[in-house]
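Structure in structure tokens, see below.
Here the complex is missing one protein chain, while the rest keep their positions.
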Amino acid sequence: MILWSSNRLSPSRTDMLLRRSLGLLTCLAASVVVFVIGFVLVESLPAFSEIELSRIISDDTWHPADPDNATFGLIPMLVGSFLVTFCALLWAAPLGISIAIANEFYPSRFMSPIVRRTTEIMAGIPSIVFGFWGLTTLVPLIANIQAPGQSLLAGSIVLGMMILPTIVLTTEQALHSLPNELAIAAAATGVGRFAFLWHVALPTCRGGILSGVVLGLARAIGETMAVLMVSGNIVQIPGSLFDPFRTITTNIALEMGYATQTHRTLLFLTAAILIAMVVPLMAVMQSLNTEQSHG
Amino acid sequence: MRKIIALKFSLFLLLLLELSGCGISDSAERIVPQRLILTGSSTVAPLAAEIAVRFEGQNPGVRIDVQSGGSSRGIADVRSGVADIGMASRPLADDEQDLFSDQIATDGICMIVHLDNPLISLSDEQVKSIYLNEVSNWKEFGWEDAEIVVAHKADGRATLDVFVKYFKLKNPDIKADVIVGDNQQGLKTVTGNRHAIAYVSIGTARYEVENGAPLKLLHSGKIAPTPSTVASGAFPMTRPLNLVTKEPPTGLAKQFIEFAMSAEVHDLVEQQSFVPIKN
Amino acid sequence: MAKRPLSEKLDQLVGLLVRSSSALMVGMFLVVTAAILRNGLSGLSMEFLTTIPQDSGRGGGIGPLIVSTVLVLGICLLVSIPLGVGTAAWLSEFSGSRQVVTKSIQLSLDLLASIPSIVFGLFGMVVFCQKLNFGFSILSGGLTLACMVLPIIIRTVYFGLRAVPGDIRQAGTALGMSQTRILRSLIIPTAMPAIVVAILLGIGRAMAETAALIFTSGYVMRMPESVFDSGRVLSVHIYDLAMNVPGGETNAQRTAFVLLTSLLVINLCASQFSGRWLTGRRA
Partner (left out) sequence: MTCDSPIIRVNQLEVTYGEQVALRDLTLEIPQRQITALVGPSGCGKSTFLNTLNRLTDLLPDCKVSGSIQLNDVDILSAECDLYEIRRRVGMVFQKAVPFPLSIEKNLTLPLSEHGLPRSEQQKLAQQALKDVGLWDEVKDRLKKPAMNLSGGQQQRLCIARALALNPEVLLLDEPCSALDPIASRVVENLIVSLRKRMTIVIVTHNLAQAKRIANHMAIFWIRNGAGTVIEQGPAAALFLNPREAVAQEYLSGTCG
């Protein structure tokens, strides 16, 4: 690989200038994240002095703006975020992986191109469209079974559909990267397609498949608008699939318009918690990717 | 090399501070007197928008943008300077007395249900029992066996404040199924769900009913929810619709607020089923 | 050998299972888009695209919203493209052997890419709207989006630049050309497909965004007169019609149709465009 060495090859002033200005742009771009995270942290710091921080765990409701009896329990929202993500993954991950398997190992001349195209288009559908469909079609359907319709079930169906293409595409990529020789060698020794898939392909691509699932997980946790439209936004720990709930992302979206003082600080703290939840996921994914590229 | 990078970085930080400084000083020039931004109560927003259109018609070159988001947002935006005028569908609270408000109309709050619902009226006790989840099935009101879907407003909404104050409820005690934001979202929830119940602005609800939304406004006991009962004070749950400013209004803001309070817009107020202020 | 029939049966069963998963997904896709397609196709007209919305969006068209969307995208790209291409160029051409610096910059970009959009909304609202006093405006919205799409653009352009063969840098240097000239006349043009793809990906991400825009560019439905005006973009319009406007579904579906079609066209353009660049009309 040929690189410009930094200190020897630049007698020309324009080169110097270009390198400096590009370097400056790079600093600017790299610092955006510092600004965003730093800003969220700085704005959430006063929370430590304004309230006893343990109250976010010990309070069981969220009424931060109540003048007489404010409560700051974030647990219901955290549980809501966790549950809806979990339920979405519960069906979207197996489905996504089997679709990728179908594309790679059980291709059909008629279906496969359609499925591929559909996956690509679905990956590009804005979350608001899923939310809109959920609100106008899915919620009334669920309401027919059990009111109110805005529920954990609706949220996890909508979220699952949103992360499905991500899982399919990543898994397919992982399966596709298997060397062809492996399949030929397996066939030559009389190993059947399913046996190859089960004993060779899936274990070998574990890292890639997992990183697809983690990617979907990160996206699901961060999703806001689609969930906001179908979740009912009640602050409570949902007792069943048909109960409404609120996630930490929708909590920010619902309240950031008017929150002041401690309430506002706490929303920033929520955002900080959200970031703190996503960062380890990213680290996990990176380690999975390195594992994959090495093995 | 790393030192140089650190240097660049700090230079950049300085630059950004500089920029933000410029931004602030620029903004003073940016807010030319010909523009007004109103944010806040979703009850006031449609009325304010209508008044704005007429005001713009009379004052060419003026542009007035109206956005909803709730009374508390209106007040927060006026405080932060993002909005010139805040809209609030409630009186100013104790900790908001530093602001200035002008009432442009009066509105009531009533319960609404789906048009299919045979219910005509609810007493205060009945409303309370529904919102405290003591009664949870429409069967109890002589309708079909279906769970009541209780829609409740989000924190920071004026309608919620007026509602809990009137019924002497504590917000944390209320057991709801859906949290709604704007008035319109409350209406939409009820039109989309036969078994829902919500409380909304009378003006907004009547406007939607006239536009064909399958809704029904419930009487409060024996009193019908109409502008005339609100005007006469017979309807129990009423509240002022206010325009709020940080300082005593001046310039274009003053002009607009005076216009909004004048008799020139009473027809618009009535058209929205609100009650104009007559002196 | 006795196991053979069993394993074949298993294979067939799995095949059936995974293929029906595929069918299930295609079915879901159709269910989600059916209503949008039906109403979108029937109600779409030049008039809908150009007129102003009426009656809270129940009637009329989406003209001003399209203008707002284009303006927000314009601001977003105006900031993110130079910044993104510049950063990618530095990372690819000038970072030299400073592995630590390069790694940490890439880490920071990965981190930025993983931040949920609602956090950007919060950041944009307080920093651009309030602290920098741009108010709820197209400018605030565009800048917020620029922060969001930056990592996508940098990554795509970076891989494009890295894919330019080292031969070209070597040959250019051997001819005594300066780095500036090699970058401008040889590397950037060669990597143009990647830059175009980066722009299109950025547009795709930005157009689909709602959460970061509601509290930054606001939702005034009127025709914006400058970038300091608030402007409602298409996705926010769909949200508002769906959540807050009884009887707004039909127009929400039409708007969604417009949004989906434009995203589809953008993707199509991307492949078309990069195809043409790659086969060489590059003089």
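Order as written gives the chain letters A, B and C; numbering starts at 1 within each chain.
In this section, a contact is a pair of C-beta atoms (placed from the backbone, for glycine too) under 8 Å apart; a residue touches a chain by one contact, two chains touch by 3 or more.
Note that the structure is predicted; figures quoted are calculated from it, not measured.
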Residue of C:58, C:131 or C:181 in touch with the missing chain, whole complex considered: C:181
Identified contact with the non-displayed chain, of C:169, C:222 or C:237: C:169
Residues from chain C at the interface with the omitted partner, ascending: 96-97, 165, 167-178, 181, 185-186, 189-190, 280-283
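Operating definition for what follows: only the chains that are shown with their structure count from here on.
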Mean-CA-position distance for chain C and chain B (Å): 34
In chain A, residues with contacts to at least two other chains: 6, 23, 28, 31, 136, 257
Numbers and ranges of chain B residues touching at least 2 other chains: 1, 5, 181
Touching residues (chain side chain A, partner chain C) in the complex: 1-6, 9-10, 12, 14-15, 17-19, 21-23, 25-26, 28-37, 39-40, 43, 95, 98-99, 101-103, 105-106, 108, 111-112, 114-115, 118-122, 124-133, 135-137, 161, 164, 168, 192-195, 197, 218, 221-225, 229, 249, 252-253, 256-257, 267-268, 271, 274-275, 278-279, 281-282, 286
In the complex, chain A residues that touch chain B: 6, 23-24, 27-28, 31, 61, 63-67, 69, 71, 136, 139-140, 143, 146-150, 232-235, 244, 246, 254-255, 257-260
Touching residues (chain side chain C, partner chain A) in the complex: 4, 7-8, 10-11, 14-15, 17-19, 21-26, 28-29, 31-33, 35-36, 82-84, 86-87, 89-91, 93-98, 104-105, 108-112, 114-123, 125-127, 147, 150, 154, 166, 169-170, 173, 178-180, 183, 204, 207-211, 214-215, 235, 238-239, 242-243, 249, 252, 256, 259-260, 263-264, 267
